[in-house]
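Every protein chain except one is present and positioned as in the full complex.
Labels run A, B and C following the written order; every chain starts at residue 1.
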Amino acid sequence: MEYTIDELMAVTMARLIKDGDVVFHGVASPLPMVASRLAKLTHAPNSVYFAGTGGAMNPTPPFLPTMTQDAVLFEGAEAILTVDYIFNLAARGEMDVMYFSGGQIDKYGNLNNSLIGGIDDIKVKLPGGAGGANLSCEVNKFIIWTTRHRKRVSSSGREIYTLVDKVDFITSTGFYQGGDSREKLGIHGGGPYKVVTELCVFGFDEKSKIMKLETVHPDVTVEDILENTMFTPVVPDEVGVTSHPTEEELEILRNEVDPTGIRKLEFPKDELKRKFEI
Amino acid sequence: MEYTIDELMAVTMARLIKDGDVVFHGVASPLPMVASRLAKLTHAPNSVYFAGTGGAMNPTPPFLPTMTQDAVLFEGAEAILTVDYIFNLAARGEMDVMYFSGGQIDKYGNLNNSLIGGIDDIKVKLPGGAGGANLSCEVNKFIIWTTRHRKRVSSSGREIYTLVDKVDFITSTGFYQGGDSREKLGIHGGGPYKVVTELCVFGFDEKSKIMKLETVHPDVTVEDILENTMFTPVVPDEVGVTSHPTEEELEILRNEVDPTGIRKLEFPKDELKRKFEI
Amino acid sequence: MGVFPESDKKMSLEDAAKLVKDGDIIAFGGALSVREPIAFIRELIRQRVKDLHTVGTAHGFDIDLAVGGGIVKYVQNTYVGFEFDFGLAPNFRRAVEKGEVISKEDGCNSLIYGLRAAALGVPFLPHLNFETSDIMKLHPEFKKFKCPITGQTLIAIPALEPDVTVLHARIADKKGNTIISKPYVADILMARASKKVVVTAEKVVDRLDREPHIPYFEVTAVVEVPYGAHPTALYPDYTYDKDHMGEYVRLARDPDNFQQYLDKYVFGPKSHEEYLELIDIEKITNWKTW
Partner (left out) sequence: MGVFPESDKKMSLEDAAKLVKDGDIIAFGGALSVREPIAFIRELIRQRVKDLHTVGTAHGFDIDLAVGGGIVKYVQNTYVGFEFDFGLAPNFRRAVEKGEVISKEDGCNSLIYGLRAAALGVPFLPHLNFETSDIMKLHPEFKKFKCPITGQTLIAIPALEPDVTVLHARIADKKGNTIISKPYVADILMARASKKVVVTAEKVVDRLDREPHIPYFEVTAVVEVPYGAHPTALYPDYTYDKDHMGEYVRLARDPDNFQQYLDKYVFGPKSHEEYLELIDIEKITNWKTW
């Protein structure tokens, strides 16, 4: 059975949810939306899913929308809660899993969703981090995802990385300056848990809190990771290969969770040409 | 047209509400309940009335109940708000008028709803001040009422006053220790505004903040007030007589607001024998 | 402060009551004459739980019965009484005056701020200054501090996280999604602030067909107890039982007589069904006619 990178990422992200977890995602989050629903329809039926800031609790949408306030995301919901209530869950230590992305992601898992350049010299204004600035300091764990791990070359010939040594602006807090710097300041929550990209899965080194390569996707080498990452991640002697989705997961993903394929929207077209085989 | 003391007090208390005022009363408050409704049906149609902690906004009960969570108090309400929301109005400076009573009321309008005796030597546990402790430090003005101004003699022959020199316990804060002592501590709200009893109406002396006699009820003398009040109130040279209710007020009070007469429940039987004539 | 994702939480009154431990901070839903979880409190008395610390705004029958039943040590409610129906709460008053129960009387808003701090997940909330009230003396945990923004004096109310909240609801599903009924009083906030939430409900269904007031994951246990608020009201299904409350208050004024009440209504019935046989259901359900 053939499958594609969007499916590998969605399944990999879904498997990070444990049954009974409280799960929330924010704005502009097709893959988290897909992953959260998929987990609930497969191995985590008792997860508590909040579908974006619209506040739908455990909706059963027939397909997933491109905008997170779309009514389809409210279909079948057991309740519609207000956004402030959902945020309270995080401060109370009751939000288990969130997903954050970033225009820049640094080696400690700090995320920049705000601006490229400096506060007084903004080159690119990004849309903003929404809940991330606060929630990254509250949620039990957060999963970082990006579909732009691969470096690009700008029109001026400069190499552009998403995974950078240092973000221009910390919107959401990862392990801050590494080591125990986050903990020492009394920041709540467990910080970043995993980083899932179109190339690999990272965890974090226990002591330095620098990203640590865990698995590469089936068509990717460790060399590819080093090539596309601005900093040097921790690379253990043995790096595994990311597990394939099961046929059941793919069926449910394609037919029940995301029949219209919003998961593909996050990817540059070329990435979607990558084919994998179970 | 003949009327009784319960009617004089209810009308006097109602007239203290201005049109457009936001008005709230708490638990165990027959006269405030009657006064609030009466004001709304007479001179203050645009007052915003919250009927006790049940949170009914502008209800139109066909009669008034003896318990403030009784469903009749919700009839016709435009909304039922939660109790925490109503309290917020006071802190926001949006609650214009509340009514508080007390087992003891001192010369500065401090109220005791908590205990007779001392904290470590409780002779009588009173039911408690409910919202008063906080709200008396927030609401724009509060009206104190009591139907027990007249001193009693205890079984042991001791004289018992409701209007005392010093309360055993300050539950709700009046003008605290008088003068600018309340203001100096940065306590919000305007403090007590008037005191309406079965004998008279007090205001407060502008400087000392001691109760100042304003009017005596038609069958009462200044001597009666001094006799039944433990402290010496400020008595101006001219003390007026409390205005009679109008016939219209009495009609609405008796027929529309309180046909079952809960306003009478607050009074010792003998007080209800007092008759007045318009 | 607790997440319960399970899909079937239905249990017996006996088992649900075992979730309450000696010394727990406990919040009862409802207020005064309405929607108090009285059947649950009778069960707590039968189980002889000890030293509970009750928190809540203005209450009446629930607290007085719990105190009379010997299961309470601290009362942090802001009012305990029967308003102008029957006045003072006899057991509560007697126990406090004797020193058997400690009154930690609170103000409604400071009590709510404590619950709200717990619901928000912050260690305290700043309340406008009320240092002039002697209520402060009953609460050494309330701290005066200087506002970091304005410099004004404020009172820090620490998070008040009940170990258990017990609510009586109109309808719940077995998963815990709960519809209470008006007036809501502070029930929703209590549920959010608590470690555990027990919902006793007039009716427990498989799945609620409307949006709940309280989402299921806040709820630890669901118990079906028809007329479970009696003698308090659950509108619009039934009103409070004024005659029963009158009998209660009369008996409670004397400790020996109150034992008769307990024997008849708490220890006598072998089940909630037997309790209901002692009650005039017709009278409280036809309340629209009085």
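The rule we apply is simple: contacts are C-beta pairs under 8 Å (C-beta built on N, C-alpha and C of every residue); 3 or more make two chains touch, one makes a residue touch a chain.
The shown structure was predicted, so the numbers you read here are calculated from the model rather than taken from an experiment.
In terms of the touch definition stated at the top, the absent chain reaches A, B, C within the entire complex. For the chain left out of this panel, the touching residue among C:G23, C:G70 or C:P126 is C:P126. If you put the hidden chain back, the residue from A:D21, A:D96 or A:E138 that touches it is A:E138. In the complete complex, the residue from A:M1, A:V83 or A:I278 that touches the missing chain is A:V83. The chain that is not drawn here is touched, among residues B:V34, B:V48 or B:I116, by B:V48. With the whole complex as reference, residues 19-20, 22, 46-48, 57, 78-81, 85, 88-94, 138 of chain B touch the missing chain.
Residues of chain C in contact with the chain left out of this view: 121-128, 141, 143, 145, 147-150, 152, 154, 156, 158.
In the full complex, chain A makes contact with the omitted chain through residues 26-28, 30, 53-56, 66-71, 74, 80, 82-84, 87, 90-91, 113-115, 119, 122-138, 169-173, 176, 182, 185-188, 262, 265-266.
As a working rule, only the chains that are shown with their structure count from here on.
Ranked by distance of CA centroids from chain C, the top chain is A.
Ranked by C-beta contact pairs, the top pair of chains is B-C. A summary of chain positions shows that the Cα centroid lying nearest the centre of all protein Cα atoms is that of chain C.
Centres computed as Cα averages put chain A at a distance of 43 Å from chain C.
Per-chain CA centroids place chain B at a distance of 28 Å from chain C.
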